[in-house]
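A single protein chain has been removed from this complex, and every other one stays in its place.
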Amino acid sequence: MQTFSKTIKLGIPKGSLQEYTIKIFKLAGFDINIPERGYFLRIDDPEIECFLLRPQEIPKYVEKGKLDLGISGDDWILESKAKIIEICDLKYAKQEIKKVKWVLTVSKDSKIKSIKDLEGKTISTEAVNLVKDYLKKNKVKAKVEFSWGAAEVKPPRFADAMVDITETGASLRAHNLKILDTILVSSTKLITNKTTWQDKWKKEKISDLALLLQGAVKGEEVINLMMHVPGEKLNRILKVLPKLKSPTIKKLTGENWYDVEISCKEKETRELIPKLKRMGCQGIVEWPVVKLIP
Amino acid sequence: MQTFSKTIKLGIPKGSLQEYTIKIFKLAGFDINIPERGYFLRIDDPEIECFLLRPQEIPKYVEKGKLDLGISGDDWILESKAKIIEICDLKYAKQEIKKVKWVLTVSKDSKIKSIKDLEGKTISTEAVNLVKDYLKKNKVKAKVEFSWGAAEVKPPRFADAMVDITETGASLRAHNLKILDTILVSSTKLITNKTTWQDKWKKEKISDLALLLQGAVKGEEVINLMMHVPGEKLNRILKVLPKLKSPTIKKLTGENWYDVEISCKEKETRELIPKLKRMGCQGIVEWPVVKLIP
Amino acid sequence: MQTFSKTIKLGIPKGSLQEYTIKIFKLAGFDINIPERGYFLRIDDPEIECFLLRPQEIPKYVEKGKLDLGISGDDWILESKAKIIEICDLKYAKQEIKKVKWVLTVSKDSKIKSIKDLEGKTISTEAVNLVKDYLKKNKVKAKVEFSWGAAEVKPPRFADAMVDITETGASLRAHNLKILDTILVSSTKLITNKTTWQDKWKKEKISDLALLLQGAVKGEEVINLMMHVPGEKLNRILKVLPKLKSPTIKKLTGENWYDVEISCKEKETRELIPKLKRMGCQGIVEWPVVKLIP
Amino acid sequence: MQTFSKTIKLGIPKGSLQEYTIKIFKLAGFDINIPERGYFLRIDDPEIECFLLRPQEIPKYVEKGKLDLGISGDDWILESKAKIIEICDLKYAKQEIKKVKWVLTVSKDSKIKSIKDLEGKTISTEAVNLVKDYLKKNKVKAKVEFSWGAAEVKPPRFADAMVDITETGASLRAHNLKILDTILVSSTKLITNKTTWQDKWKKEKISDLALLLQGAVKGEEVINLMMHVPGEKLNRILKVLPKLKSPTIKKLTGENWYDVEISCKEKETRELIPKLKRMGCQGIVEWPVVKLIP
Amino acid sequence: MQTFSKTIKLGIPKGSLQEYTIKIFKLAGFDINIPERGYFLRIDDPEIECFLLRPQEIPKYVEKGKLDLGISGDDWILESKAKIIEICDLKYAKQEIKKVKWVLTVSKDSKIKSIKDLEGKTISTEAVNLVKDYLKKNKVKAKVEFSWGAAEVKPPRFADAMVDITETGASLRAHNLKILDTILVSSTKLITNKTTWQDKWKKEKISDLALLLQGAVKGEEVINLMMHVPGEKLNRILKVLPKLKSPTIKKLTGENWYDVEISCKEKETRELIPKLKRMGCQGIVEWPVVKLIP
Partner (left out) sequence: MQTFSKTIKLGIPKGSLQEYTIKIFKLAGFDINIPERGYFLRIDDPEIECFLLRPQEIPKYVEKGKLDLGISGDDWILESKAKIIEICDLKYAKQEIKKVKWVLTVSKDSKIKSIKDLEGKTISTEAVNLVKDYLKKNKVKAKVEFSWGAAEVKPPRFADAMVDITETGASLRAHNLKILDTILVSSTKLITNKTTWQDKWKKEKISDLALLLQGAVKGEEVINLMMHVPGEKLNRILKVLPKLKSPTIKKLTGENWYDVEISCKEKETRELIPKLKRMGCQGIVEWPVVKLIP
């Protein structure tokens, strides 16, 4: 058992965000181990204590100071109404994590065609506060019931509508449901609380960690590109290069050729590489990036 | 889509009871199919409609009449405070389903040594009503917080105690927890509501189904045994046979030997077979049983 | 290598029928082993040689005498136009093998609404002869193209219609297709050829095997039922019992009770058992059957 | 932890015999659980303590009295030179366990053509004593080296010959090896020691267990058969029935038909059932057997 | 559903080439998703429509213009006799894809020793045209039968010879077959048709894609190498470096050392790195490459 003085207590979200969170920590330089059965995670930094908790509970535990630092989604931060400090977004570009969308759905055959038609009806959802706030904003009065799961089976037999996360819509179609509205698009946040943030040592430790995590998130969508550029075209070519980071340019010895090295978004290479080739670049080499701190 | 008039709406519990429930229906003669992604189950009886729902929600839906028939545990029937009719217990003898025990646990190093020490403390649990009733019965006042999961990590950092299901205790030991009390041993129930039970057709249909399900549950722990018994020992041997069902006895043609066939609990054969052999029985044959209706 | 004189050369269908075929042989008393990589199967009967072949090719090889005995579907027997002798149907009652239905499908948005609209169009299928025969019967002229697979992607871009096997229809829905007609419902057949059938030893060997296989197929859907019947109700109860096989009835010694044992279809027990219970039967025991030869 | 007085200490062989051993105990009526990581097995009989041990070590531990009862093969009983009492053979008819054959193999291209050619050579094996005894019997002097595994790679580079278990010969072929001789065909034994056998309570407990295990082993290869026999053919038919157990014969009420029930080896049904059918039997039903105690 | 005007219709080969194809597209910057059940692939470029089709059918569909672009092997391009335009080879250096070799095989014991011996015999193959062309070239007349699979079981019972793909030869050995000749070594091609190629927009789009795919294929076998080179040895060392791309050379500030960066084939590093070390290079660093466009 570790001692508790001067450590960062960190909450890792169990479930759909778990694998991605642990991967980003690894890219940031921290190995987190999940024991065979267990919620006390092992991390290879003695100044951090790591707990595996449901993302629903992390915001509240951060607010109360039981955790110094947590990772959770906008959805559960709002649902829990916890007062926390958002340090940064851990937005992930690649497909491993899709956008978390909370949608309001009814049966395809339902007479409910708009939000207004929900007046007096029953809505089943795991995020009761989220839905109540949404109804208030839309000036609709409806009954909101807590759902323990199996949301897709609810309308129309067990509730008039339901609100749940959808990723591809395939499950909705399979259950004869249609989307009436998207009530929240949630993304992943690194959060802390006021007390922790006022501790100088903790703030610096957390800030460094945030820098590395953001560097890893950025690195996921970026590659490095090096190319030989003919001297007479250097200026025209520099103009088309992306500005993620200033390029490294070097004249090749004894020739009117330059060597240019840049970082750019992987997706941009689809248009950039053919363009550079056509403009006269040669020896274009692309390699992977782990972290990018601009 | 099936028509809704004159069918039994049946709720099958998603999760730990699911596999066993579907197996018992199969033994009872009903095939239930779970589509690849989906909660509308297919059952090979056009008079039954089948829904996959969380066991937490089934009692309420049975109470409200959204379901005619449901399978759930005592725990969620009590937690939901639903007014339902218990038709029968689906107690399962074999090891596939272990006893569901709700235990009150604290950290091994905790100063909380008895229920009384919980006064003023915080308890984390998924079954808030169950724990509140338990505290009331024990005349203890404590704060009960809803837990979204990861219960083992709660004491002592996130709560003073927690109440959750345990099966083997291995997870408790791994998280440095100890059991203070068992607050409920839950078993699986077949439940209906008053309105359904007053419909003559539905009551008969459900009663037949209950008979078959109970026959299948019984059949799981029973085998058939046939043996040749020497005439002079018949009476003594008949006395040691179990009385699950009256035995079928037949004199073998032209000999002073009898053929006796019984049903008995599989576990009893461990002592019964050697005893019968010693008492002079021969040609003892054991075969499996699917259903037994006494 | 086995010697080739006086053995039955048997073709086992590779693919969707394979697992079921091997299971039925096992129930019939024959173990077939599939070596890690290999088409020469091992069977524990030295008088049989076993080959794993595509069901498409088995009928032709039986016709030519390269096989004495084969298992294949009606579909490939018709498609191959092989002249063979059908010994028996191996119809399988349980869900492990679903009905093989060849359906004609077009895009949901297609202007083709009936078979007649196929005139002059292109149809993609793996069973070219089957489709040609079907078109001839319906007096429609259309182009039939051999399909190597991925049939669902064909209409409307790569062909106007396609004919393929469907099981649940889920794949059709996923590809925006609808069924215009079912052109064949195929079942599994045990087949031989004239020359083999004229060999006395082979005919007897094959007939015995067919008897056992059919017994195993039957056994799959049948169970045994034993019950105690009160003497005064014996006649009325005997009347409601299924007639799969004549019942075994025995008077219990010294009492006006009878012991009745029958075989019946498993699905019938759903109605039969509650009825028997209501009519006064006691100690109803059900057990599984491996083979039933009526 | 269980107490040690008056329990049977039982050694279960880890490895290739493990799964079969646990299955036979289950059929005999005893459930053995292997914890996730662990060698202290749980068995549902408080009078038995169960340990998972390598079959190589079980005979010695039985001899020394550290175990009362063990399961191991002839091979390791001989190799260990342990003085133990063989209670019975647990010979298994079905294919799950193949015969354990220890073979002497050399490279296909080796000049070693017979045992005599091994004079002065090196043999690699895991069963050093077994091979030494074999060489002595054959009056050949050769060096026997203990092998830690990967036996097939040994000849010809790392040893001149090797002795190891083979099942199908496929691995031998793949390593260009050929068999020179089979030095042992091993089967599974239930063993105890003198001291345990002299304890009256232990001897009875073990004898009962042996009876049940043998009944389960027998049951694996046996089925039950019931048939209707025409009265005039009863005697002729009784003559062709196997004598595993005396048949149960009963005259059907009011008809000249008899009901005959027998147990027979499953493999015999391949010839028996067609013969019975031809001799006039009807309603032949076969069902599975769990245990048979003759 | 996407609109069909001005998109590239692309055929991805289902089966053995599928995984590699999707990987190369990913490295080229395009993510292709295969839905759970489905042939309409999703690609993250709205100007491309993606279909999963058997490689046997892709050449014909490209020829007819139902696809603008396809990936298939030489084997099926030749077999289908489709008139298409080969854009480039997608030759893959690493082991994930082995060479596709079509071999002519007969039974080891066959009297057929050379191609000439096939005169009048029967050959079973999935690539009928390929084999007919081969026979014509060799002036041999033989019957070529379409094979639906299980090719290795064909000779000698079901055909005199067979032609099929082999990778390691292990399956041939297991079926007692030997190779008589290799009739084709096939590689993967990117193909289009004349009409598509005359559309300026399509040609440019496809050319860019081809450039990226070839860059990714090249990148698979290439790495980047950077080293410190002592000034006096620079010229000698530059001579031994591979010429895949002109090296990037830079004098280190204030020292007579140079920094040299090259791309080279990964396999060449086995000899190159020890040589460079011996020649006096220091700080040799190797890193992976994603794409290389020379």
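Here the chain labels run A, B, C, D and E in written order, and each chain numbers its own residues starting at 1.
One rule holds in what follows: contacts are C-beta pairs under 8 Å (C-beta built on N, C-alpha and C of every residue); 3 or more make two chains touch, one makes a residue touch a chain.
Everything numeric in this text was worked out from a predicted model, so none of it was measured.
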Chain not shown: contacting residue from D:L10, D:I24 or D:L52: D:L52
Where the unshown chain meets subunit A, residue by residue: 28-31, 33, 36, 44-45, 207-208, 211-212, 215, 219, 224, 245-246, 248-251, 261, 263, 287-294
Touching residues (missing chain, whole complex) on subunit D: 1, 9, 14, 35, 37-40, 51-54, 56-57, 61, 66, 147-150, 152-153, 157-158, 170-171, 174-176
Touch list for subunit E against the chain that is not drawn: 95, 170, 223, 226, 228, 250, 252-253, 257, 259, 266-267, 269-271, 273-274, 277, 282-288
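The working rule: only the chains that are shown with their structure count from here on.
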Same-site or different-site touching of subunit C by its copy subunit D, using the half cut: different
Subunit A-subunit D separation of Cα centroids, rounded to whole Å: 58
Inter-chain centre distance, subunit B versus subunit C - centres from mean C-alpha coordinates, in Å: 37
Chain centre separation in whole Å, for subunit B relative to subunit A (CA means): 42
Per-residue multi-chain contacts in subunit D, two or more chains: 36, 250, 287-288
